[in-house]
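Missing here: one protein chain of the complex. Every other protein chain is in place.
Up next is subunit A:
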Amino acid sequence: MSAPRRRAFADLFRATEIDARLVGMLGALVLIWIGVDLLSGGAFLTPRNLWNLSVQTASVAVMAAGMVLVIVARHIDLSVGSVLGFVGMIMGVTQAEFLPKYLGFEHPLIWVIALAVGIAVGAAIGLLHGAIVAYLGVPAFIVTLGGLLVWRGCAWWVTSGRTVAPMDDAFRRMGGGIEGAIGAGWTWVVALLALAAIAFSTLHARRRRRQVGFALRPVWAEVAVAGLAGLAVLAIVLVANSYDLPPRVAERIAAERGLVVPPQGLSIAHGLALPVLIAVGVGIVVTFLARRTRFGRYVFALGGNPEATELSGVDTKRVTVLVFVLMGVLCAIAAAISTARLNAATNAQGMLDELYVIAAAVIGGTSLGGGLGTVAGAMLGALVMQSLQSGMVLMGLDTPLQNIVVGLVLVVAVWLDRLYRSRTLKGSAG
(Lines give C-alpha, C1' and ligand atoms only; values in the text may rest on other atoms or scores of the structure.)
Protein backbone atom coordinates (compact mmCIF):
# COMPACT_ATOMS: atom_id res chain seq x y z
CA MET A 1 0.00 0.00 0.00
CA SER A 2 1.20 3.50 -0.74
CA ALA A 3 1.59 5.88 2.18
CA PRO A 4 -1.51 8.04 1.58
CA ARG A 5 -3.67 4.97 1.02
CA ARG A 6 -2.35 3.44 4.18
CA ARG A 7 -3.24 6.63 6.01
CA ALA A 8 -6.71 6.60 4.50
CA PHE A 9 -7.15 3.06 5.73
CA ALA A 10 -5.94 4.03 9.19
CA ASP A 11 -8.47 6.89 9.24
CA LEU A 12 -11.26 4.54 8.26
CA PHE A 13 -10.20 2.15 10.99
CA ARG A 14 -10.06 4.93 13.55
CA ALA A 15 -13.57 6.01 12.62
CA THR A 16 -14.83 2.66 13.85
CA GLU A 17 -13.18 3.28 17.25
CA ILE A 18 -12.34 -0.42 17.53
CA ASP A 19 -9.50 -1.33 19.85
CA ALA A 20 -6.72 -2.24 17.40
CA ARG A 21 -5.03 -4.53 19.91
CA LEU A 22 -8.16 -6.61 20.30
CA VAL A 23 -8.38 -6.98 16.54
CA GLY A 24 -4.74 -8.05 16.49
CA MET A 25 -5.46 -10.73 19.07
CA LEU A 26 -8.46 -12.01 17.18
CA GLY A 27 -6.29 -12.16 14.07
CA ALA A 28 -3.64 -14.14 15.95
CA LEU A 29 -6.33 -16.50 17.23
CA VAL A 30 -7.66 -17.11 13.72
CA LEU A 31 -4.13 -17.78 12.45
CA ILE A 32 -3.50 -20.26 15.27
CA TRP A 33 -6.80 -22.02 14.61
CA ILE A 34 -6.19 -22.34 10.88
CA GLY A 35 -2.56 -23.38 11.39
CA VAL A 36 -3.39 -26.01 13.98
CA ASP A 37 -6.28 -27.28 11.89
CA LEU A 38 -4.02 -27.79 8.85
CA LEU A 39 -1.30 -29.45 10.95
CA SER A 40 -3.73 -31.77 12.70
CA GLY A 41 -5.41 -32.89 9.49
CA GLY A 42 -8.66 -30.99 10.02
CA ALA A 43 -9.29 -32.26 13.54
CA PHE A 44 -9.29 -28.80 15.14
CA LEU A 45 -12.00 -26.78 13.42
CA THR A 46 -14.82 -29.20 14.16
CA PRO A 47 -17.88 -28.25 16.22
CA ARG A 48 -16.96 -30.93 18.72
CA ASN A 49 -13.43 -29.67 19.28
CA LEU A 50 -14.41 -26.00 19.38
CA TRP A 51 -17.15 -26.79 21.86
CA ASN A 52 -14.71 -28.66 24.09
CA LEU A 53 -12.18 -25.89 23.70
CA SER A 54 -14.71 -23.36 24.96
CA VAL A 55 -15.47 -25.51 28.01
CA GLN A 56 -11.78 -26.09 28.76
CA THR A 57 -11.08 -22.35 28.59
CA ALA A 58 -13.87 -21.31 30.95
CA SER A 59 -12.17 -21.81 34.31
CA VAL A 60 -8.92 -20.02 33.44
CA ALA A 61 -10.84 -17.29 31.60
CA VAL A 62 -12.95 -16.55 34.68
CA MET A 63 -9.84 -16.11 36.81
CA ALA A 64 -8.05 -14.12 34.09
CA ALA A 65 -10.86 -11.55 34.21
CA GLY A 66 -10.02 -10.87 37.86
CA MET A 67 -6.27 -11.09 37.36
CA VAL A 68 -6.46 -8.18 34.90
CA LEU A 69 -7.68 -5.88 37.64
CA VAL A 70 -5.14 -7.22 40.13
CA ILE A 71 -2.28 -6.57 37.70
CA VAL A 72 -3.72 -3.22 36.57
CA ALA A 73 -3.63 -2.12 40.23
CA ARG A 74 0.11 -2.97 40.24
CA HIS A 75 -0.31 -6.16 42.22
CA ILE A 76 -0.11 -9.86 41.35
CA ASP A 77 -1.89 -12.94 42.64
CA LEU A 78 0.18 -16.11 42.64
CA SER A 79 -2.26 -18.00 44.81
CA VAL A 80 -5.23 -18.39 42.44
CA GLY A 81 -4.48 -22.04 41.60
CA SER A 82 -4.21 -23.00 45.26
CA VAL A 83 -7.29 -20.99 46.20
CA LEU A 84 -9.15 -22.81 43.44
CA GLY A 85 -7.96 -26.12 44.89
CA PHE A 86 -8.94 -25.22 48.45
CA VAL A 87 -12.33 -23.73 47.58
CA GLY A 88 -13.04 -26.67 45.24
CA MET A 89 -12.33 -29.03 48.10
CA ILE A 90 -14.63 -27.08 50.45
CA MET A 91 -17.43 -27.11 47.86
CA GLY A 92 -16.84 -30.82 47.22
CA VAL A 93 -17.04 -31.77 50.89
CA THR A 94 -20.04 -29.49 51.42
CA GLN A 95 -22.12 -31.10 48.70
CA ALA A 96 -20.89 -34.70 48.81
CA GLU A 97 -20.36 -35.30 52.52
CA PHE A 98 -21.78 -32.56 54.72
CA LEU A 99 -25.13 -31.48 53.27
CA PRO A 100 -26.42 -34.97 52.31
CA LYS A 101 -26.37 -35.84 56.02
CA TYR A 102 -29.10 -33.26 56.59
CA LEU A 103 -30.80 -32.86 53.24
CA GLY A 104 -30.25 -36.24 51.63
CA PHE A 105 -28.46 -36.74 48.31
CA GLU A 106 -29.52 -34.75 45.25
CA HIS A 107 -31.57 -32.25 47.25
CA PRO A 108 -32.36 -29.29 44.93
CA LEU A 109 -30.74 -26.81 47.32
CA ILE A 110 -27.41 -28.59 47.55
CA TRP A 111 -25.75 -26.98 44.56
CA VAL A 112 -26.86 -23.49 45.62
CA ILE A 113 -25.56 -23.88 49.15
CA ALA A 114 -22.29 -25.46 48.01
CA LEU A 115 -21.70 -22.64 45.52
CA ALA A 116 -22.59 -19.96 48.07
CA VAL A 117 -20.24 -21.49 50.65
CA GLY A 118 -17.46 -21.62 48.05
CA ILE A 119 -17.97 -17.99 47.02
CA ALA A 120 -18.02 -16.89 50.66
CA VAL A 121 -14.78 -18.75 51.37
CA GLY A 122 -13.17 -17.33 48.21
CA ALA A 123 -14.22 -13.81 49.17
CA ALA A 124 -12.88 -14.28 52.70
CA ILE A 125 -9.52 -15.46 51.37
CA GLY A 126 -9.39 -12.46 49.03
CA LEU A 127 -10.30 -10.17 51.92
CA LEU A 128 -7.44 -11.60 53.96
CA HIS A 129 -4.91 -11.24 51.11
CA GLY A 130 -6.09 -7.73 50.30
CA ALA A 131 -6.06 -6.56 53.90
CA ILE A 132 -2.49 -7.80 54.41
CA VAL A 133 -1.38 -6.09 51.19
CA ALA A 134 -3.22 -2.82 51.84
CA TYR A 135 -3.04 -2.33 55.59
CA LEU A 136 0.08 -4.23 56.63
CA GLY A 137 2.06 -3.21 53.56
CA VAL A 138 3.35 -6.66 52.63
CA PRO A 139 3.88 -6.83 48.84
CA ALA A 140 1.20 -8.81 47.00
CA PHE A 141 3.88 -10.99 45.45
CA ILE A 142 4.89 -12.24 48.90
CA VAL A 143 1.39 -12.43 50.35
CA THR A 144 0.11 -14.55 47.49
CA LEU A 145 3.30 -16.60 47.24
CA GLY A 146 2.62 -17.49 50.84
CA GLY A 147 -1.02 -18.05 49.89
CA LEU A 148 0.05 -20.46 47.16
CA LEU A 149 1.63 -22.72 49.77
CA VAL A 150 -0.90 -22.12 52.54
CA TRP A 151 -4.08 -22.79 50.55
CA ARG A 152 -2.64 -25.84 48.81
CA GLY A 153 -1.77 -27.18 52.23
CA CYS A 154 -5.25 -26.34 53.51
CA ALA A 155 -6.81 -28.13 50.53
CA TRP A 156 -4.94 -31.24 51.56
CA TRP A 157 -6.01 -30.81 55.16
CA VAL A 158 -9.74 -30.71 54.45
CA THR A 159 -9.78 -34.43 53.60
CA SER A 160 -6.20 -35.47 54.37
CA GLY A 161 -5.54 -35.64 50.65
CA ARG A 162 -8.52 -37.86 49.82
CA THR A 163 -10.35 -37.12 46.55
CA VAL A 164 -14.01 -36.20 47.02
CA ALA A 165 -16.48 -37.59 44.48
CA PRO A 166 -19.00 -37.68 42.97
CA MET A 167 -20.50 -34.21 42.83
CA ASP A 168 -24.17 -33.30 43.04
CA ASP A 169 -25.94 -33.74 39.69
CA ALA A 170 -27.25 -30.17 39.51
CA PHE A 171 -23.84 -28.82 40.52
CA ARG A 172 -22.19 -30.83 37.72
CA ARG A 173 -24.05 -28.84 35.10
CA MET A 174 -21.71 -25.93 35.79
CA GLY A 175 -18.93 -28.04 34.32
CA GLY A 176 -20.53 -28.56 30.92
CA GLY A 177 -20.95 -32.02 29.47
CA ILE A 178 -24.23 -33.36 28.17
CA GLU A 179 -26.27 -32.16 31.13
CA GLY A 180 -24.45 -28.85 31.24
CA ALA A 181 -25.40 -27.66 27.76
CA ILE A 182 -28.49 -25.55 27.26
CA GLY A 183 -29.69 -27.06 23.95
CA ALA A 184 -30.36 -25.45 20.60
CA GLY A 185 -33.51 -23.58 21.56
CA TRP A 186 -32.09 -21.78 24.58
CA THR A 187 -28.92 -21.09 22.63
CA TRP A 188 -31.02 -19.15 20.14
CA VAL A 189 -32.68 -17.29 23.00
CA VAL A 190 -29.26 -16.30 24.34
CA ALA A 191 -28.19 -15.27 20.84
CA LEU A 192 -31.25 -13.08 20.36
CA LEU A 193 -30.61 -11.43 23.74
CA ALA A 194 -27.00 -10.81 22.74
CA LEU A 195 -28.08 -9.29 19.40
CA ALA A 196 -30.60 -7.09 21.17
CA ALA A 197 -27.93 -5.96 23.62
CA ILE A 198 -25.56 -5.08 20.78
CA ALA A 199 -28.25 -3.05 19.03
CA PHE A 200 -29.35 -1.33 22.23
CA SER A 201 -25.85 -0.35 23.35
CA THR A 202 -25.00 0.98 19.89
CA LEU A 203 -28.14 3.14 19.79
CA HIS A 204 -27.81 4.22 23.42
CA ALA A 205 -24.21 5.36 22.99
CA ARG A 206 -25.19 7.28 19.85
CA ARG A 207 -28.10 9.01 21.54
CA ARG A 208 -25.96 9.96 24.56
CA ARG A 209 -23.29 11.47 22.32
CA ARG A 210 -25.85 13.45 20.41
CA GLN A 211 -27.31 14.85 23.66
CA VAL A 212 -24.04 16.53 24.58
CA GLY A 213 -23.10 17.38 21.01
CA PHE A 214 -20.08 15.12 20.49
CA ALA A 215 -19.01 14.00 17.06
CA LEU A 216 -20.92 10.85 16.12
CA ARG A 217 -19.33 7.83 14.57
CA PRO A 218 -20.19 7.59 10.88
CA VAL A 219 -23.25 5.42 10.36
CA TRP A 220 -21.34 2.94 8.21
CA ALA A 221 -18.88 2.44 11.07
CA GLU A 222 -21.67 1.85 13.60
CA VAL A 223 -23.30 -0.65 11.27
CA ALA A 224 -20.00 -2.37 10.53
CA VAL A 225 -19.04 -2.77 14.19
CA ALA A 226 -22.48 -3.88 15.32
CA GLY A 227 -22.76 -6.14 12.27
CA LEU A 228 -19.44 -7.85 12.94
CA ALA A 229 -20.37 -8.40 16.58
CA GLY A 230 -23.71 -9.82 15.47
CA LEU A 231 -22.04 -12.14 12.96
CA ALA A 232 -19.67 -13.39 15.66
CA VAL A 233 -22.66 -14.22 17.87
CA LEU A 234 -24.33 -16.12 15.02
CA ALA A 235 -21.13 -18.02 14.22
CA ILE A 236 -20.82 -19.14 17.84
CA VAL A 237 -24.46 -20.26 17.89
CA LEU A 238 -24.04 -22.24 14.67
CA VAL A 239 -20.98 -24.04 16.02
CA ALA A 240 -22.62 -24.84 19.36
CA ASN A 241 -25.78 -26.02 17.64
CA SER A 242 -24.02 -28.30 15.18
CA TYR A 243 -22.35 -30.38 17.86
CA ASP A 244 -24.85 -33.16 18.40
CA LEU A 245 -25.37 -35.22 21.50
CA PRO A 246 -24.19 -38.83 21.20
CA PRO A 247 -26.95 -40.92 19.45
CA ARG A 248 -27.64 -43.07 22.48
CA VAL A 249 -28.16 -40.01 24.72
CA ALA A 250 -30.38 -38.45 22.06
CA GLU A 251 -32.49 -41.63 21.95
CA ARG A 252 -32.80 -41.66 25.73
CA ILE A 253 -33.98 -38.05 25.75
CA ALA A 254 -36.40 -38.81 22.94
CA ALA A 255 -37.77 -41.72 24.93
CA GLU A 256 -38.16 -39.54 28.02
CA ARG A 257 -40.11 -36.95 26.10
CA GLY A 258 -42.07 -39.50 24.12
CA LEU A 259 -40.63 -38.45 20.75
CA VAL A 260 -40.52 -40.79 17.78
CA VAL A 261 -37.00 -41.48 16.55
CA PRO A 262 -36.91 -41.00 12.78
CA PRO A 263 -35.29 -43.80 10.73
CA GLN A 264 -32.25 -41.70 9.71
CA GLY A 265 -31.38 -41.18 13.39
CA LEU A 266 -31.98 -38.36 15.81
CA SER A 267 -29.89 -35.23 16.03
CA ILE A 268 -30.15 -33.12 19.16
CA ALA A 269 -27.61 -30.33 19.51
CA HIS A 270 -25.62 -29.52 22.64
CA GLY A 271 -26.01 -25.79 22.28
CA LEU A 272 -23.85 -23.50 24.41
CA ALA A 273 -22.21 -24.98 27.49
CA LEU A 274 -23.13 -23.53 30.90
CA PRO A 275 -19.50 -22.93 31.98
CA VAL A 276 -19.02 -20.86 28.83
CA LEU A 277 -22.10 -18.81 29.63
CA ILE A 278 -20.81 -18.35 33.17
CA ALA A 279 -17.44 -17.19 31.86
CA VAL A 280 -19.06 -14.77 29.41
CA GLY A 281 -21.28 -13.48 32.20
CA VAL A 282 -18.25 -12.96 34.43
CA GLY A 283 -16.50 -11.16 31.58
CA ILE A 284 -19.44 -8.79 31.11
CA VAL A 285 -19.79 -8.09 34.83
CA VAL A 286 -16.07 -7.46 35.39
CA THR A 287 -15.86 -5.29 32.26
CA PHE A 288 -18.80 -3.32 33.60
CA LEU A 289 -17.06 -2.92 36.96
CA ALA A 290 -13.85 -1.85 35.26
CA ARG A 291 -15.31 0.70 32.88
CA ARG A 292 -18.53 1.96 34.34
CA THR A 293 -18.00 2.14 38.10
CA ARG A 294 -15.91 4.28 40.42
CA PHE A 295 -14.25 1.13 41.72
CA GLY A 296 -12.94 0.27 38.27
CA ARG A 297 -11.86 3.83 37.57
CA TYR A 298 -9.87 3.86 40.83
CA VAL A 299 -8.24 0.52 40.04
CA PHE A 300 -6.91 1.97 36.80
CA ALA A 301 -5.95 5.28 38.45
CA LEU A 302 -4.11 3.35 41.15
CA GLY A 303 -2.16 1.50 38.49
CA GLY A 304 -1.37 4.71 36.61
CA ASN A 305 -0.26 6.80 39.59
CA PRO A 306 -0.89 5.53 43.13
CA GLU A 307 0.25 8.79 44.74
CA ALA A 308 -2.01 10.94 42.59
CA THR A 309 -4.94 8.66 43.31
CA GLU A 310 -4.33 8.94 47.03
CA LEU A 311 -3.99 12.74 46.80
CA SER A 312 -7.28 12.87 44.91
CA GLY A 313 -8.97 11.67 48.06
CA VAL A 314 -9.53 8.08 46.92
CA ASP A 315 -9.39 5.43 49.65
CA THR A 316 -6.75 3.41 47.84
CA LYS A 317 -6.46 0.80 50.58
CA ARG A 318 -10.12 -0.05 50.30
CA VAL A 319 -9.84 -0.32 46.52
CA THR A 320 -6.88 -2.72 46.92
CA VAL A 321 -8.83 -4.92 49.32
CA LEU A 322 -11.83 -5.01 46.98
CA VAL A 323 -9.66 -6.06 44.04
CA PHE A 324 -8.45 -9.08 45.97
CA VAL A 325 -11.96 -9.90 47.20
CA LEU A 326 -13.15 -9.92 43.59
CA MET A 327 -10.23 -12.18 42.65
CA GLY A 328 -11.18 -14.58 45.46
CA VAL A 329 -14.82 -14.71 44.33
CA LEU A 330 -13.75 -15.44 40.76
CA CYS A 331 -11.42 -18.21 41.98
CA ALA A 332 -14.45 -19.75 43.70
CA ILE A 333 -16.52 -19.59 40.49
CA ALA A 334 -13.61 -21.12 38.57
CA ALA A 335 -13.36 -23.81 41.25
CA ALA A 336 -17.05 -24.62 40.81
CA ILE A 337 -16.58 -24.99 37.06
CA SER A 338 -13.50 -27.13 37.41
CA THR A 339 -14.78 -29.48 40.15
CA ALA A 340 -18.08 -29.83 38.30
CA ARG A 341 -16.28 -30.70 35.09
CA LEU A 342 -14.04 -33.24 36.76
CA ASN A 343 -16.97 -34.52 38.89
CA ALA A 344 -14.54 -34.57 41.79
CA ALA A 345 -12.56 -32.34 44.10
CA THR A 346 -8.93 -33.38 44.18
CA ASN A 347 -5.96 -32.11 46.07
CA ALA A 348 -4.04 -31.22 42.91
CA GLN A 349 -6.83 -29.22 41.32
CA GLY A 350 -5.76 -25.89 39.88
CA MET A 351 -2.08 -26.61 40.22
CA LEU A 352 -0.06 -24.26 37.97
CA ASP A 353 -3.26 -22.40 37.10
CA GLU A 354 -1.72 -19.19 38.47
CA LEU A 355 0.80 -19.31 35.66
CA TYR A 356 -1.83 -19.86 32.97
CA VAL A 357 -4.02 -17.13 34.39
CA ILE A 358 -1.20 -14.59 34.57
CA ALA A 359 0.00 -15.62 31.10
CA ALA A 360 -3.53 -15.21 29.72
CA ALA A 361 -3.79 -11.71 31.18
CA VAL A 362 -0.38 -10.72 29.85
CA ILE A 363 -0.92 -12.22 26.38
CA GLY A 364 -4.21 -10.32 26.44
CA GLY A 365 -2.33 -7.04 26.70
CA THR A 366 -2.28 -6.41 30.46
CA SER A 367 0.84 -4.44 31.32
CA LEU A 368 2.73 -5.80 34.33
CA GLY A 369 3.68 -2.20 35.09
CA GLY A 370 0.03 -1.57 35.97
CA GLY A 371 -2.63 0.75 34.67
CA LEU A 372 -3.26 -0.99 31.37
CA GLY A 373 -5.34 -4.00 30.43
CA THR A 374 -8.73 -5.19 29.27
CA VAL A 375 -10.92 -8.00 30.54
CA ALA A 376 -11.87 -9.05 27.01
CA GLY A 377 -8.18 -9.18 26.08
CA ALA A 378 -7.33 -11.41 29.03
CA MET A 379 -10.19 -13.78 28.30
CA LEU A 380 -9.12 -13.95 24.68
CA GLY A 381 -5.61 -14.59 25.97
CA ALA A 382 -6.96 -17.57 27.90
CA LEU A 383 -8.58 -18.83 24.69
CA VAL A 384 -5.32 -18.40 22.76
CA MET A 385 -3.40 -20.39 25.37
CA GLN A 386 -6.00 -23.14 25.49
CA SER A 387 -6.18 -23.27 21.67
CA LEU A 388 -2.45 -23.78 21.45
CA GLN A 389 -2.50 -26.42 24.09
CA SER A 390 -5.38 -28.51 22.85
CA GLY A 391 -4.18 -27.99 19.28
CA MET A 392 -0.84 -29.48 20.16
CA VAL A 393 -2.58 -32.38 21.86
CA LEU A 394 -4.51 -33.02 18.64
CA MET A 395 -1.25 -32.85 16.71
CA GLY A 396 0.19 -35.47 19.05
CA LEU A 397 3.02 -33.32 20.42
CA ASP A 398 4.63 -34.46 23.67
CA THR A 399 3.94 -32.50 26.85
CA PRO A 400 7.51 -31.14 27.20
CA LEU A 401 7.32 -29.76 23.67
CA GLN A 402 3.90 -28.24 24.43
CA ASN A 403 5.38 -26.41 27.40
CA ILE A 404 8.25 -25.12 25.27
CA VAL A 405 5.86 -23.75 22.67
CA VAL A 406 3.56 -22.12 25.22
CA GLY A 407 6.55 -20.54 26.96
CA LEU A 408 7.90 -19.15 23.70
CA VAL A 409 4.51 -17.82 22.65
CA LEU A 410 4.16 -15.99 25.96
CA VAL A 411 7.49 -14.20 25.54
CA VAL A 412 6.95 -13.39 21.86
CA ALA A 413 3.41 -12.12 22.51
CA VAL A 414 4.61 -9.68 25.15
CA TRP A 415 7.47 -8.55 22.94
CA LEU A 416 5.06 -7.83 20.05
CA ASP A 417 2.81 -5.96 22.44
CA ARG A 418 5.73 -3.77 23.55
CA LEU A 419 6.60 -3.03 19.94
CA TYR A 420 3.02 -2.06 19.24
CA ARG A 421 2.81 0.18 22.30
CA SER A 422 6.05 2.02 21.69
CA ARG A 423 4.77 2.77 18.18
CA THR A 424 1.36 4.08 19.08
CA LEU A 425 1.77 5.38 22.64
CA LYS A 426 -1.92 4.77 22.87
CA GLY A 427 -3.31 3.11 25.97
CA SER A 428 -6.74 1.83 26.66
CA ALA A 429 -8.64 1.79 29.89
CA GLY A 430 -11.23 -0.74 30.83
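Here is the rule we go by: a residue touches a chain if its C-beta (ideal position, glycine included) is under 8 Å from a C-beta of that chain, and two chains touch if they have at least 3 such contacts; residues count from 1.
Operating definition for what follows: contacts and distances are computed from a predicted model.
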Options "Sugar ABC transporter ATP-binding protein", "Aldehyde dehydrogenase", "Glycolate oxidase iron-sulfur subunit" or "FeS cluster assembly protein SufB": UniProt name of the undisplayed chain: "Sugar ABC transporter ATP-binding protein"
Which of A:Ala221, A:Val314 or A:Leu355 contacts the chain that the document leaves out: A:Val314
Sole contact to the chain not displayed, among A:Leu136, A:Val212, A:Val260 or A:Leu352: A:Val212
Residues in subunit A touching the chain absent from view: 208-209, 211-214, 288, 291-294, 296-297, 300-301, 303-305, 307-314, 371-372, 425-427, 429
